[in-house]
Every structure is written in C-alpha cells, then in structure tokens.
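Complex shown without one protein chain; remaining protein chains in place.
Every chain is named by a letter (A, B and C) in the order it is written, and numbering of its residues begins at 1.
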Amino acid sequence: MRAGAVPVHGTHPIVIRVLAFGRLRELLNAGETALDIRAGSRVGDAWSALADRCPALDEHRSSTRIACNGRIVALDHVLRDGDEVALLPPVGGG
Amino acid sequence: MRAGAVPVHGTHPIVIRVLAFGRLRELLNAGETALDIRAGSRVGDAWSALADRCPALDEHRSSTRIACNGRIVALDHVLRDGDEVALLPPVGGG
Amino acid sequence: MFAIVREPIEPRRLEEAIRAGDGGAVTFLGIVRGRAEDGRAVSGLSYEAFEPLATSEFAKIADEARERFGDVALTIVHRIGELGTGEISVAVVASAARRVAAFDACRYAIDELKRRAPIWKKERYADGSARWRENRENLL
Partner (left out) sequence: MFAIVREPIEPRRLEEAIRAGDGGAVTFLGIVRGRAEDGRAVSGLSYEAFEPLATSEFAKIADEARERFGDVALTIVHRIGELGTGEISVAVVASAARRVAAFDACRYAIDELKRRAPIWKKERYADGSARWRENRENLL
C-alpha cells in the first residue's frame, strides 16, 4: 500500500486520487491523497472513508461539491480505479 | 461694428457671442460669431437673426438646444450684452 | 478626473484612476469601428466638443451616479480631433468598494454621456464622403 493511502476493507480494491481544497485541504492536512476503496464503491463511500479518518469532515458534507475527473457528480456516482475525486468547499474567488 | 457681426436694427444694441458646433458650425461657416442685437432681445430673436443670414438653420431649430453662458435656456430667455450663446445640435459623443 | 483631450487615450494610464482602497473597478473604452451602422467602411471620425460644458456635464453625471449608486469614484475622458479606426474615443473608469456600484456607475456614466454631453461626431467614409452622426440615445 502506498504511503498515505487509507485502507478500506473489501475485495478487489481500487485506488482513487482525492484532491481537497481550501478548508477541506487544511482539515485533511493534504491537498492530495491516495485512497484504496472496494471496487464498486460510490462517491459517498469514498467520503465516508475519508470521514472515518477525519471526523471533522462530516459537518462540511452538505456544503461540499464533489467532482470526479473534472465533472461535478452526485454521491451515488460509481468510482473506477484511477479516478480523480475533488472535494470542493463553497467557493470564494473574485 | 466689428468684423463679422450681423446687424439687427433697433435701439440700444448689445453684442453677444454665438458659438456653433457640429453641423451648425458648418452651416454658419464659423464656430464663433459676434451678433449685434437689440437690447431686450431673447434667445429666439438671436436665432431668427442668424436664420436671416443662413436660412438653412431653420430646419434645425427643433433639434437644437441652446446654452447661454453654459446653461441650457429656453427661447424666451432674455439676453444681455456679452452673453455667450451656444448652439448645440443633437450630440454624438462616445 | 473629467477631461476632453486631444492626444491618444492610453489605457495604461487609466489604472491611476482606481481609487486606493476600493475593491472593484469597471472601465469602459469606446473604440472607433471600421464599419458604420449601415455597413459602410469608415476611415475615421472627427469629434468636437463644447469643452467647458462637456467637462462640467461629466462632473454632473458623476454626481448623479454617486447619488444613485453610492460612493463611487469616476473618471471620464473623451478625446476630440481626428481619430482613426481602432483608436479609443472615450474612457470611463468607475471604482467603488463593491463591484455592483462600480458596474452601475460606469454604465450610467457612458449612457448619460452619449445622451447629453456636448460632443459631436462626423463619420468619415473610405469613399471620401462624411456625415455628422447623432447618437440614438440622444436627449432630444
């Protein structure tokens, strides 16, 4: 298992890249993390796996948009090996 | 009488300066003219005196705003010696 | 700053018009087009202004913008004389604490300038002819 990867028990593990920005990056203490999850996992499962590691994440769930490979997706979006999942807190540009 | 001044018959002549812009400047063939008019004349009288000299002016009367000493005035505004009367055709700035 | 100028308007100088401490600045630049509204090829424009009245009208417009939109700093500069296509005829810079006021004031200023500032424009065409053009928004 690569350094920094969070293990999720199950068969057929896949690895996704998690990007976090702004306050979520600070909470996770990393802008980028590799996450091992069970094949067939959905975005919501990945979130839960991250929240297990960092419980403070959960209060941000309703305000966080999640992009998979650059497109905003819902929590039931099914993940594939190598996907890039980005956690986007409320924006502040301009 | 000064060069270029247009005489208007009457007692107590006063002299006003007439400024013309845009197409009115071209019609009058001058950006600035001195106009001798009777004391007590109004802006409308000055216009008529100019139109006597240049009949083509008259078709522009309804589209011309007139300023006296920098303020827009009506045709019945009474003129005084030394007033500066500006003929302002429809604007085209920007 | 409210001014009628004869020399080219340098957009880089407009930066100086942004008031220190403001959070948003909106700039409008009017540029001489190579086509008239009827599609004729334009070779250039001649502008003239009743200068003292034009600059005092700019100041009045800025006062009105402040009444309507709050604390906004406005700069209005119009060039006169002979302008070629692609040259800047007018620049309006509005800066304010917040962007909405800057947008509203900038737009108000250029709309009112076109409607009522004592400035006149002669369009010169590629075929050598020329015509005085008035703004559609004209006061009259």
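We adopt the following convention: a contact is a pair of C-beta atoms (placed from the backbone, for glycine too) under 8 Å apart; a residue touches a chain by one contact, two chains touch by 3 or more.
The model shown is predicted, which means the values in this text are computed figures rather than measured ones.
Novice: According to the contact rule at the top, which chains on display are touched by the left-out chain?
Specialist: A, C
Novice: Going by the contact rule already stated, which one of C:Arg40, C:Arg66, C:Arg107 or C:Arg133 would touch the omitted chain in the full complex?
Specialist: C:Arg107
Novice: Give the residue, chosen from C:Met1, C:Leu29 or C:Ala130, that touches the chain omitted from the document.
Specialist: Checking the options C:Met1, C:Leu29 or C:Ala130, the one contacting the hidden chain is C:Leu29.
Novice: What chain C residues would touch the chain not displayed?
Specialist: Contact residues on chain C toward the absent chain are 11-12, 14-15, 18, 20-35, 86, 97, 99, 102-103, 106-107, 110.
Novice: Pick out the residues on chain A that sit against the missing chain.
Specialist: So the residues of chain A touching the missing chain come out as 19, 21-23, 25-26, 62-63, 65, 67, 70, 86, 88-94.
In this text, only the chains that are shown with their structure count from here on.
Novice: Per the centroid of Cα atoms for each chain, what is the distance between chain B and chain C, given in Å?
Specialist: 28
Novice: Using mean CA coordinates as chain centres, what's the gap between chain A and chain C in Å?
Specialist: Here chain A and chain C have centroids separated by 51 Å.
Novice: Provide the list of chain C residues touching at least two other chains, using ranges where the numbers run on.
Specialist: none
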